[in-house]
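Apart from one protein chain that is not included, each protein chain of the complex appears where it belongs.
On to chain A.
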Amino acid sequence: MSTPALKEWPLWEVFVRSKQGLEHKHCGSLHASDSEHALQMARDVYTRRQEGVSIWVVPSASISASEPNDKPEFFDPASDKVYRHPTFYVIPDEVGHM
């Protein structure tokens, strides 16, 4: 009974991996009082409780995003150096999707 009431619930980002999905995808955000609460809400709001899905919730404050202004030095240098991309190999058919 000693916990002070939260005036505002923090924001959480929700990542869901669907039943056949390979990786978690960001699908939205919600306000919740803690991680367990955020998980339950994400389950209702974003997955409709489908079986076999995995949910990650992350406090929005924990995410560091790259700055749009950083784009030139972050991303552009790679595009003109074709040797950085392993595109010169022929992938054998039996390997399939890679």
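What we mean here is this: a residue touches a chain if its C-beta (ideal position, glycine included) is under 8 Å from a C-beta of that chain, and two chains touch if they have at least 3 such contacts; residues count from 1.
In the analysis below, contacts and distances are computed from a predicted model.
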| item | value |
| --- | --- |
| Undisplayed chain, where the name is taken from the UniProt record, one of "Na+/H+ antiporter subunit A", "Phenylacetate-CoA oxygenase subunit PaaI", "Electron transfer flavoprotein subunit alpha" or "NADPH-dependent glutamate synthase" | "Phenylacetate-CoA oxygenase subunit PaaI" |
| Touching residues on chain A - with respect to the absent chain | 1, 3-5, 9, 30-33, 36-37, 40-41, 44-45, 49 |
